[in-house]
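Just one protein chain is left out here, and the rest sit where they should.
So that you can tell them apart, the chains are marked A, B, C, D and E in the order they are listed, and the count of residues begins at 1 in each.
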Amino acid sequence: MTKVLTMGEIMLRLKPPVNERIIQTTSFEANYGGAEANVAASLALLGEDAAFLTKLPSNPLGDAALYTLRGYGVDTTRILRGGPRLGIYYFEKGASVRTTSVVYDRAGSSFAEAQPDEFDWPMLLDDVDTFYFSGITAALSPAMASALQAACGYCEAHGITVVLDTNYRGKMWTPAQAQATMKTLLPHVSVVLAHDEDFEATLGIKAFDGDETRGIEQVASFEAAMREVQRRYPNIHTVGSILRDIRSVEDSDWTALLLQDGTLSRAVTHHLHVMEGVGSGDAFGAGLLHAMRQGLTGEPLINYALAASVLKLTIQGDINLNTDAEVKALMNHAGAMNR
Amino acid sequence: MTKVLTMGEIMLRLKPPVNERIIQTTSFEANYGGAEANVAASLALLGEDAAFLTKLPSNPLGDAALYTLRGYGVDTTRILRGGPRLGIYYFEKGASVRTTSVVYDRAGSSFAEAQPDEFDWPMLLDDVDTFYFSGITAALSPAMASALQAACGYCEAHGITVVLDTNYRGKMWTPAQAQATMKTLLPHVSVVLAHDEDFEATLGIKAFDGDETRGIEQVASFEAAMREVQRRYPNIHTVGSILRDIRSVEDSDWTALLLQDGTLSRAVTHHLHVMEGVGSGDAFGAGLLHAMRQGLTGEPLINYALAASVLKLTIQGDINLNTDAEVKALMNHAGAMNR
Amino acid sequence: MTKVLTMGEIMLRLKPPVNERIIQTTSFEANYGGAEANVAASLALLGEDAAFLTKLPSNPLGDAALYTLRGYGVDTTRILRGGPRLGIYYFEKGASVRTTSVVYDRAGSSFAEAQPDEFDWPMLLDDVDTFYFSGITAALSPAMASALQAACGYCEAHGITVVLDTNYRGKMWTPAQAQATMKTLLPHVSVVLAHDEDFEATLGIKAFDGDETRGIEQVASFEAAMREVQRRYPNIHTVGSILRDIRSVEDSDWTALLLQDGTLSRAVTHHLHVMEGVGSGDAFGAGLLHAMRQGLTGEPLINYALAASVLKLTIQGDINLNTDAEVKALMNHAGAMNR
Amino acid sequence: MTKVLTMGEIMLRLKPPVNERIIQTTSFEANYGGAEANVAASLALLGEDAAFLTKLPSNPLGDAALYTLRGYGVDTTRILRGGPRLGIYYFEKGASVRTTSVVYDRAGSSFAEAQPDEFDWPMLLDDVDTFYFSGITAALSPAMASALQAACGYCEAHGITVVLDTNYRGKMWTPAQAQATMKTLLPHVSVVLAHDEDFEATLGIKAFDGDETRGIEQVASFEAAMREVQRRYPNIHTVGSILRDIRSVEDSDWTALLLQDGTLSRAVTHHLHVMEGVGSGDAFGAGLLHAMRQGLTGEPLINYALAASVLKLTIQGDINLNTDAEVKALMNHAGAMNR
Amino acid sequence: MTKVLTMGEIMLRLKPPVNERIIQTTSFEANYGGAEANVAASLALLGEDAAFLTKLPSNPLGDAALYTLRGYGVDTTRILRGGPRLGIYYFEKGASVRTTSVVYDRAGSSFAEAQPDEFDWPMLLDDVDTFYFSGITAALSPAMASALQAACGYCEAHGITVVLDTNYRGKMWTPAQAQATMKTLLPHVSVVLAHDEDFEATLGIKAFDGDETRGIEQVASFEAAMREVQRRYPNIHTVGSILRDIRSVEDSDWTALLLQDGTLSRAVTHHLHVMEGVGSGDAFGAGLLHAMRQGLTGEPLINYALAASVLKLTIQGDINLNTDAEVKALMNHAGAMNR
Partner (left out) sequence: MTKVLTMGEIMLRLKPPVNERIIQTTSFEANYGGAEANVAASLALLGEDAAFLTKLPSNPLGDAALYTLRGYGVDTTRILRGGPRLGIYYFEKGASVRTTSVVYDRAGSSFAEAQPDEFDWPMLLDDVDTFYFSGITAALSPAMASALQAACGYCEAHGITVVLDTNYRGKMWTPAQAQATMKTLLPHVSVVLAHDEDFEATLGIKAFDGDETRGIEQVASFEAAMREVQRRYPNIHTVGSILRDIRSVEDSDWTALLLQDGTLSRAVTHHLHVMEGVGSGDAFGAGLLHAMRQGLTGEPLINYALAASVLKLTIQGDINLNTDAEVKALMNHAGAMNR
C-alpha cells in the first residue's frame, strides 16, 4: 500500500471540562491535534497507510503528541525533533447562544520556526503517492510557504497527488496574503477543499454571503465558485465543500457538494446535535481522500466524506475516532438507535 | 405487603465518561445493572417490596452489585453466591448520528453458569405473589430456560402471577430459538411486555416494520399484534408496548399502548431529549407493575408506566432513580421548569 | 466611578456532577452564589464598581465565598463576618422531562441571623449611588426586612437609587407575607424587576396564568401588570420582566418587556438550549442596571438585559461569567458559530 | 441472631479532593458518616446483625444517608424520618505538619432536634441484645441526654448490654457538662471505650498528659485510669483504650489496652502510614464488640479490635470497609505485600 | 537493529481511583498491561526495537490495548486478532497495613483460548534475536505451553536468545504443574529471572523463607539458588533476582543479585516509598535486557536493571514510563530533588 503524507502543526489542545469557561476552570482536558495531524490519524483509522510530517520539541510534550498519533496508527518516523516548544490552543466550547472561543498560543513553536532546508523531500516523500496540507501550514511563516513550494514542486515532478484544504484562518493572515501564497501553490494541486469564507479569502472567489444560519440555500453560489476554481486551475480535478445552516452551537444542518471534472454531486442533508465542532473539516478531508482511494466517485463519494465529517461532531478531541465501517453504517442508515 | 421477585443477571456496567469512546478513554464509570435487577430496584424505589434473584461471585464485584441493590431497598437475601465471575457490559453512549454501542462480556458469568437444581423454588418463591423475568434470562442458557420452566410451573400451581418482558437480544439467540423457548413459557404468563422487534422475534407476530424513526405511526399494527398475543394465549390478560419515533440518539418521541382483557388504551406522547437510553424498558415494566398493584387500569395505568419509562431517559446508570411522587408529577404536568 | 451596592445572602451551592441525582452522587461541585451576590459579580465583570453586603461566618467556607466574589472584582470590604454558618443549597439539575430540584439548607445562616443594628448604613452606603436587593433578602427574617427598611429610607434621603428584584420564593414566605413587606419597601424603589408569578405573589397584580409553556403569548397581560405597578407607585420609573415558553429543562424561548416611564419596549426572542437555569434573573438584573448606567434606553436596553440573561443559561455556576463585549456580540448577532 | 442497635447522628461529610484546602476547592467528595453509624456499618460488614437509630430529614440527603447504610447491610428500619435538615461536617485532611481541620455544621439537624418522646424504646429495642452509643450523642442536647437515659434504663431492666464510647468533643460541650451527663449514664453501662483526653474530660480521671507524640509510653497511667473506671463503676466489666505516638498526619504508632474484669491485656504495636484518621475509634468499637460476640477475650480480643481500628486508617470515607477475614489476616500477619 | 519479541497476555486493568476499595468505587481507571506487554513497552521506551505477540479480540477493547502499546513504540504488527474477549484484572491498591488485592477475570480470553497452530513461528520470529516470555504465559493453558515449546525449539534452532521470567502465580497453577512445564522449557533458555517464591515454586530450588519483611538478609540463600540454577542448566548463562524488605505497602528496601557465568554481582540498595508495586518485575526484566544489549555486565548491569525496576514503583499504570536517560540518572545519583 502506498502512503499518504500530511504536513502541518500539531498542538496541545487545552479544554476546560464540561462547558466551563477558561476564567473559571481549575483543570484542562489535554488532547493533541491540528488540521493535518487530524487528517493523518483519521486516514489511519479508516485503514490507510498515513504518515505525518511536522517538527516537535524534544521534550515530553513533543513525545506525547507523537505517541498519540502513533497509537492511532500514523507513521511518525518522518517527524523532525527539536526547536523551542509545542504550540497550544485553548478551546473554550460554547453552548447555545454563547459562541465557542479559541485562544491560540502557537507563536514560536518548533514547527513554525522550522526552516525549508530541514525538509529533505526526496526522503520524506519516498513511497508517498499523496501529499496533503492545509492553508494553516502555509500561513505559519514565509519559510513554511517556501517549504510547501518545494514540496509541491517535488510532488508534481514525481507524480504525487497534492491535496489542499484551503482552511482560511483570519487570525493568522489576511485574505491578500493568503491569496498571494495560494497562487503559487494551486498550480500543483489536484484536489481542493474549501468551505464557507475559504473561497473568497484564499481563492478570491465569492461563494458565501457570511450568514452561517443559511449556508445551504446558497448552493448555487457555491457551485459557481467551485466551477470557477476548476476553470482557473484545470489541474484541480476535484473540489469538495461543506454547506451548513448553523442555528446554535449545538443545532445545525450539514450537506456537501463535490465537483469532479465538471460533474456536480450533492450529499444528503444531516440534521445534527453537535458535541464538538472542531476537526470536522479535517474529518471531511480524510473521508474524501479515503473514499477516493477506495474508488468511490460522485454521490457515494461526497456522502462518504460528509458522513465522516458529521460523525466527527460527536467525538471529544480533535481526531475523528470513527472507522470505515462506522462511516458506511451512517451512509446507509439515516436514524440512530439509542440502545 | 407481599413481594415481587425478579430473576436475572446483574452485570458490571463500564461506561466511558462524558461521551468518550472506548478506544480513547482512560477511565470507566462503574454501575451495576441488568434488566430484572433494574426492575427490582425501581419497584423498591416506587414503594414495593421487591426481591431479586441471581447468582453472584464471592468476590468484591459480587459484593458491590449486591450492596447497590440493597442500598436502593431491594431484598437481596435470596441471591445465590459463588461461581466464576460477574458479567460485564461496556456501554459506549452515542451522540447525534453516532449510535450507541455495547460490547457484552457476559459469557461464563456466575449466573449464566448456574444450574436448575441450585434454585429451590418453594423457598425462593415463599411470600411472593408476582414473578418477573425477561427474555434475556431465558436466552442465557438451556439450563436457565429449564430453571424458568420450573419456576413458572411452580407459580402457576401456587397462584403467583408471572410477568414476562420479552426483551429480544439478537446477540444472544435467534428468533427461532427465542420462539421455541417462549412457547414453553407463555402458557404460564399473565402479563407480557413487548416492544419494537420483540413481537416478531420472540412471539412470531409482526408488529413493527423496523423503521425506528416512525414507530408511532404503526400503532394499528402494534394493536393488531397485541390482540393476536391475547388470542393465542388467553391466559395473558395484559399486554404493554412502547412505540417510538427515534430521530437521533438524543431526540425522540415516545408513546405506549396497553391491552387489558381486550380493551386498548393509549398513553400521551412525550417529546424527549434523551440522556441515556438504557433501562427504559425495565423502568416501563416496573412502572406498569407498580401501577397495576396500586389498582390503576386503562389510560392512567399506561400513562404511569410510560412516565416512569421516559423519566429513566434522564438518569445516569441502569436504575430508574425516580420515586412514585416524581412519576405522578410528570403524569400530571406536561412541561418542566428549569429552576 | 460611583458604586452599586447589592445586599443579600451568598450560599455554598452543591451540585452533583453531570446530571447525577443527589441520592446517587459521590461528590458535589462547589460554587458560591446567591441572587444579590450574582448581581454584584456580574456587574463587576461588566465593568461596574460593585460592592456586596452580607454577613459571612469566620471560617473557611465564609472565606471561600468572599474570595470567589473578590476574585471576580467585587468590592468585599463591606461584608460583615461572624455568626453561625454559611447557608447551603443543593442543586440537582433536571433533564428533559425531569424537573430541576433544589434542597435549601439555609436556616440559621450568619446572614439570616444578622440583626438590623449590625448595619451601619451611612458607612455602608458611602460612595454608593445604587442599592440593589431582591425579595429573597426581605423574606429571610422580620429583622432583615427591618434592615432593608432602614436602608431604603437612608437611600431615599440621600438620593441613592433603589432597585428591587421581586424574586418570589414560595418556600420562604406566603404571598400575603411578601405583599405586606413589599408594601413598606416599594415607595422607596425606582426600578422593579418581576417575572412569572412574582407579579401576583409579591405585588398582588396578576400577570401570568401559571402555564410556563406559553408565557410569551401572555405579553398583553404582562404589559398591563407592569403599567399597574407604575400606576400604584409613580416612584417606580422602570419595570423589567422576562417572558418564557419553557418546553423542557433544555428547550425554551425567552423574550422580555421593559416599561420606562410609560413606554413599553420588547426584546427579540431567543431560542435556547439551556445548560443551567439558575441565576438568569440575576444576570438580567445586572444587565439591565449596567445598560441603564451606560445610558441605554428602550429596545437596546431591554435587548441588552435579555442577552445578558440568556447568556447566563450557558454558564456553569451561579455567576454570569460574560463580559460587556460578549453581551453586545450576542445583541448584534443572532446565530452562533460552532468553531 | 440477636441484634446490636447503635444510636447517633449521621452527617453528610464533605471533603475536598486530594489534600486540597476548603478555600481552594471546587468540589467536595460526599460521604455519609457519624460515630454510631460507622459502628453499625462496620458491625454489619464484620457479619453482625446491626441496626442504626437516628432521625433523618425527608429529603434526598436523608435518603442518601439511609441508602448508604442499608447498602452495607445495616438494618435501617428503625430510623425516624422528618425534621429540618441533615447535619454536615467539612473535613479538610491535613498533611505532614499541617493538621487536619474539621468545620462542623450540625446545629439544627433532624436528629439533634429530636425529642425524647419520639423514641418508642420497647419497639426500638425489640430483639436487641446490645445498645451502643457515644458521648457525641449525649452531647447533642439535653433532650438527647434524656432520651439516652430512658434507653439505658430500659436496657438495664431488660438485660440489654450497654456499650459507651466516651468520645469527648470539645466543640460540643465542656468537661464539666460531659461528666455531669456521663454520671447519669455510666451506672447502666457494661463496656466503656476511652482514648486520650476522654478519660479526663468525660470521666474525670486523668490518663493522658496531652502530648500525643508520646502516648504509648504513658501506658501505666492509662492502666491506672482504666482500673479506676472499674473501681468506680463495678458494672463496667470491660474497658478498652487506644494509645498512640503521632509524629505527623501520616506517621504514627498505635497500640491498645483492654481491661476485662481486672485483667489487663495489651495489643501489639502497629507502625502506620495514615491515609485518613477519621473513624478509627468507631472501627475499634465495632471490632471490639464483634470480637467479644465471637467469644474472644484478652489479647486476641484487643488485637482484633486494634487491627480493625488501624485498617480503618487505610480507608477513604467514615466507614471501615474491611471484613472479618481481612481483620484476621492482619492479626496473623505483620507485613504487607505490595502486589 | 534486530528485534526483541515478547509474548503474553495483555489485559484491561481496572483500578479504583485514589485508594478506594472495589466495593465503594463508582469508577475505575483503565490501563492496559500484562507482564510481557509491559516488557515490550519498556524496551521500546528505553530505545529498543521491541515487538509484542498476543491475540486480541476484534472489538474496541482489543483496539485500545493495541493502540496503547503502539503509542509507546511497540511493533504490534504480529498481534493476532479474534477470539472471545479481553482478559481483565481488577487492581485494588492497598495502603499501609492493608494489602493490595487483585481480582483476576482472565478466563476465556482471546489469548488464553489461542491454539498452537495459530502461531506461525518462522514469520513471527523473523528478524528477532531475543524471545521473552514469563511463567504466566506458560500457565495459561496446556495449549499455550505447547506453543511456547514450539517457539523455544525454533529459537534454539535459529540462534535466538530465550529469556524467561519465571513469574510464579499461585492463582494459575500449582508448583508441581509449574515445575513440570518449566522443565520442558528451561533447556532452551539463556537468561532467567526469579524472585522470592519463584525459585521454589517454578524451579524447585528454595531461595526464600517466605518472610518478605527480611528478604535482603537472605542473600546467601538466593545466591546458592542462583548457582544451582546454572548448575542444573548450563545453558542459562545469566540469572537475575530482586531481593526486598517490605515493611508496608509503601515502605520497602530493594536490592538485586546477578549471576553471570558464575560471577555474582550485587546492586546497591534503594529505600523506597512505593506508589504502585505492579510491574516492577517486568521493568527489571526490560532493564536487564536493554542493559545487556548495551553491553553492560556485572554491577553496572544489575544496577541498571534495579534502577529501572524501582523507578517503576513511582509510575501509575502497568508500564514503566521511564527513559534510558532517566534510569541512568538514578544509577548515578542516589537522592532526589523535590523541584
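The criterion applied here is as follows: contacts are C-beta pairs under 8 Å (C-beta built on N, C-alpha and C of every residue); 3 or more make two chains touch, one makes a residue touch a chain.
For clarity, every value in this text was computed on a predicted model and none was experimentally measured.
From the set D:G34, D:G240 or D:G277, the residue in touch with the chain omitted from the display is D:G277, counting the whole complex.
Touch with the hidden chain on the side of subunit A covers residues 14, 17, 21-31, 59-61, 63-64, 67, 84-86, 88, 90, 92, 101, 103, 105, 107-108. Contact between subunit D and the absent chain runs through residues 18-21, 23-24, 94-100, 102, 211-213, 246-252, 274, 277-278.
Touch with the hidden chain on the side of subunit E covers residues 17-18, 270-275, 310-311, 313-317, 321-322, 326, 329-330, 334-339.
Throughout what follows, only the chains that are shown with their structure count from here on.
Chain centres were defined as the mean of their Cα atoms; on that basis the chain farthest from subunit A turns out to be D. If you average the Cα atoms of subunit B and of subunit E, the two centres end up 45 Å apart.
In subunit A, the residues touching two or more other chains are 18, 274.
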